[in-house]
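I'd like to ask you about the structure that follows.
A protein chain is absent from this complex, but the other protein chains hold their places.
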Amino acid sequence: MSVFIDQSTRVVVQGITGRDGSFHTHQMVAYGTQVVAGVTPGKGGQTFEAGNGARIPVFNTVEAAVRETGANASAIYVPPPFAASAIMEAADAGVALIVGITEGVPVQDMMTASALVQDKGVRLLGPNCPGLISPGKSKVGIIPGEITIPGPVGVVSRSGTLTYEAVNQLTQAGIGQTTCVGIGGDPIIGTDFIDCLEAFAADGETEAVVIIGEIGGTDEQDAARWVKDNLNVPVVGFIAGQTAPPGRTMGHAGAIISGSEGTADEKIRTFKESGIAVAERPVDIRDLVKEGLGL
Amino acid sequence: MSVFIDQSTRVVVQGITGRDGSFHTHQMVAYGTQVVAGVTPGKGGQTFEAGNGARIPVFNTVEAAVRETGANASAIYVPPPFAASAIMEAADAGVALIVGITEGVPVQDMMTASALVQDKGVRLLGPNCPGLISPGKSKVGIIPGEITIPGPVGVVSRSGTLTYEAVNQLTQAGIGQTTCVGIGGDPIIGTDFIDCLEAFAADGETEAVVIIGEIGGTDEQDAARWVKDNLNVPVVGFIAGQTAPPGRTMGHAGAIISGSEGTADEKIRTFKESGIAVAERPVDIRDLVKEGLGL
Amino acid sequence: MDIHEYQAKELFTEAGIPVPPGEVATTADEAEDIARRLGGRVVVKAQVHAGGRGKAGGVKLADSPEAAREYASAILGMEIKELIVKKVLVTPVEDIVSEAYVGVLIDRANQAPLFMVSPEGGVDIEQVAETNPDAIRKQSVDPRYGLLPHQAYALADFLYDDPKLVRQATKIVGQLYDAFTKNSCSLAEINPLIVTPQGEVKAIDAKVSIDENAFYRLPRVEAYRDLDAEPESESRAREAELSYVKLDGNVGCCVNGAGLAMATMDLVKYYGGEPANFLDIGGSSNPDKVVAALQIITADPSVKAILFNIFGGITRCDDVANGIVEATRRIDIKTPIVIRLTGTNEAEALEILGEAGFSAHTSMDEVVQKAVQIAAQA
Partner (left out) sequence: MDIHEYQAKELFTEAGIPVPPGEVATTADEAEDIARRLGGRVVVKAQVHAGGRGKAGGVKLADSPEAAREYASAILGMEIKELIVKKVLVTPVEDIVSEAYVGVLIDRANQAPLFMVSPEGGVDIEQVAETNPDAIRKQSVDPRYGLLPHQAYALADFLYDDPKLVRQATKIVGQLYDAFTKNSCSLAEINPLIVTPQGEVKAIDAKVSIDENAFYRLPRVEAYRDLDAEPESESRAREAELSYVKLDGNVGCCVNGAGLAMATMDLVKYYGGEPANFLDIGGSSNPDKVVAALQIITADPSVKAILFNIFGGITRCDDVANGIVEATRRIDIKTPIVIRLTGTNEAEALEILGEAGFSAHTSMDEVVQKAVQIAAQA
């Protein structure tokens, strides 16, 4: 099993004719994702050649894309000034899952978009996230397919390449994943740790979970408490940013220690108190998962 | 039984120190309504003497009034420019029922207020309505108590004095009411006919219903269809405005025939098709109710 | 309240919507001058609150300032749907490639603004809705979010294929929504929205209705009121804070409450009479209002009988009775008055009226029949 996406996921790419949208559409198609439509306002009627002979119709609006192709998930690669609007358009058009890849979306724009997404009952991942991959089934976003293999571990993370690092080590040790989800590094995001943990908990095939967090906010602490009360599979955690100084944004807009809130120490402490096995180094993640799975 | 209000209803009056608020607070207290608080910004801490020795504390905010007195319903008498805001304040403060008496609230203000009221799951009656009365139990608003008596008829109406006319005739014929509800004459109102009909349907003691509508909109038609499909007690209907010319507002902001929509003829036709006994003259309402009740 | 085309265009221009230049003339001379300034070829358009101006001859294309003068002269003073034309708008002739419709109004059922657009503009949108409903796209606007960018785009995309036109129209749709909310409109319409041979999208005609309840915060828009565009009696009623609508019958009605007032009119008709007006004196107990109401009713020469129907709730019957007595002192009323008063302070009212020589009834049905009878015999 997998969470959020599988072989039946039908993806519309918003910003398909742009540099990033175009590149990653090729990547997704190559991985086997069903990319059924693209959207670029003003380019409706064109066709996007995605390699493998795939010819993807381009529409002016997500509404038309959904109506004509039955797309049920959207991947968003539009530039930051238009990204929040693109999310709202997707939510309004009735897709079930929106994956916001774009980095640099103004936070106040996201407040409104997030409210609409919730009003519409749609799942949003990101923005500023690498997306998600259910190995062997589908990927929506930018996670490199070749570092993943199917298996029993659910991975959820606020970062991109750090997740690749961890997943790659699992894969090299022969430990596969049900789904790897990057929830994004922005202060305001859609799906959070707990949403993913709930999905993994409901997924019969996820036998262990890896949570990769970082400084900033209280999402990791909330997740830890949820794990303690609800999750019966082994959980391995890692927090990046122990050496980050307070008050400075560490790359991710959300990775900032404000006052006493959001320090790595506090998060690690909460992880430990909640029975999460905390990896000191990235390389320890793999070993703790092995231990958790009894391998 | 009664609908929406009864002896346990605890009312806060917004605009209690104003001309209308003050007058009707006296009336409500005299009728036996539990008026537990008043609100006038800037006059918090004062006491309002409501006759009968009733001393009602005045607060600056509805929040404080609810917190200190446990008010669960609000009656709004503030001037039109502030009425939508007053409704939102009441909804935010967590009262269960808001009765908007104020006439002349800008429609676009009401769109926002109505959205918030729905978001908060609160019942709003009005604005521009006479309120409601459960004879012998409580009244919130401005319906004269002396023209009502307890009994088996539920009355719901878009107008004020026309309702008094009908109710008065019932009362003089010895036929009492469970609750009389004035839903208001504005284009955008909270509780509509169907909401009231549902409540009457669920009220074991309401044995007949009177619906008094007027030109404008399609609320009466929707109500008629609901009656046909759902209501098992006799229903008597009356529509005012058969002689009203199209395109002109007849006093109530909502009483206007736009294009072919909202004519009295159309409403009467739908009433008849739905098995509602239509009174040609106000005086016929009483006789049709008698007939319906088998008196 | 409906405002004139030229006023609506002022609001649109403020919101940034491209509207061709234009000026208002009240005389043929002015029209000629304006036409000359605008380059000669102009349209002269009657400014009245009535649809079908074109069919009535109120819109003319002039090839020269002289022709503009001539048309203005013909149109000024013309009567369109019982309204006298007192102003014309003079505006340049635009070459037109296509005409679309863009409008937004308050949708009562959804409690939200509703946009309607159609590539079939220049005609009545209700007609398009009947004959070719697929040519209309609607968009309800959630008032919590306002019109979202993708919604404006989708509306524009329905009108045009060319991305350049879509871009312009997207902006105009957003600007129309801004004008709609900023000015508390109940309706704001561009019909037609044209495309010129140069590929420019422009608003050629404008129709706007404003929510009078918002006038307290829109003093500029309130000043748009054109007293010439309504009967004098209605202006006077508004000043006295009465709801009044003039009708064609002979039974003058004075009632408290809009619903009861309509029901009274209906009952007049039921008994074979014709109401002369709708008049709601409201819930107030101010005798001055009663005086003003009687002045307005008696100023209508068609009125043969005056009918009071008062259900005292908040309105106190004695106040109304005092108003009637006061009014008959101030003005010489020749028309017979029949009165029904019941409810709050009924007894006091009957006494006041009795002393002044009036009798009063307590049944609505009776009093209406009597008024109809008197009017019929007059």
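Every chain is named by a letter (A, B and C) in the order it is written, and numbering of its residues begins at 1.
Quick note on the criterion: contacts are C-beta pairs under 8 Å (C-beta built on N, C-alpha and C of every residue); 3 or more make two chains touch, one makes a residue touch a chain.
None of the values given here were measured: they were computed from a predicted structure.
Chemist: Specify the shown partners of the omitted chain in the complete complex.
Modeler: Touch partners of the hidden chain, whole complex considered, are A, B, C.
Chemist: Out of A:33, A:85 or A:159, point to the residue that touches the absent chain in the complete complex.
Modeler: A:159
Chemist: In the full complex, which of A:12, A:29, A:58 or A:105 touches the chain missing from this view?
Modeler: A:105
Chemist: Which of these, B:17, B:112 or B:218, touches the one chain of the complex that we don't see?
Modeler: B:112
Chemist: Over the whole complex, note the residues of chain C touching the chain we left out.
Modeler: 144-145
Chemist: Name, in rising order, the residues on chain B that touch the hidden chain in the full complex.
Modeler: Touching the missing chain: residues 41-42, 44, 60-63, 82, 85-86, 88-89, 92, 112, 116.
Chemist: Please output the residues of chain A touching the missing chain, sorted low to high.
Modeler: Spelled out for chain A, the touching residues are 23-24, 80-81, 104-112, 114-115, 130, 142-144, 147, 157-165, 168, 185, 187-188, 212, 214-215, 217-218, 238, 240-245, 248-255, 259, 264, 280-283.
As a convention for this text, only the chains that are shown with their structure count from here on.
Chemist: Building nodes from the protein chains and edges from chain pairs that touch, which of line, ring, star, complete or other describes the result?
Modeler: line
Chemist: Would you mind pulling out the distance in Å between where the CA atoms of chain A average out and where those of chain C do?
Modeler: Going by mean C-alpha positions, chain A sits 55 Å from chain C.
Chemist: I'd like to verify one number: the distance from the centre of chain A to the centre of chain B, where each centre is the average of its C-alpha atoms, in whole angstrom.
Modeler: Averaging C-alpha atoms per chain gives centres 50 Å apart.
Chemist: By residue number and range, which residues of chain C touch two or more other chains?
Modeler: Correct list: empty.
Chemist: Quick check on chain A: which residues sit in contact with 2+ other chains?
Modeler: Not one residue in chain A touches at least two other chains.
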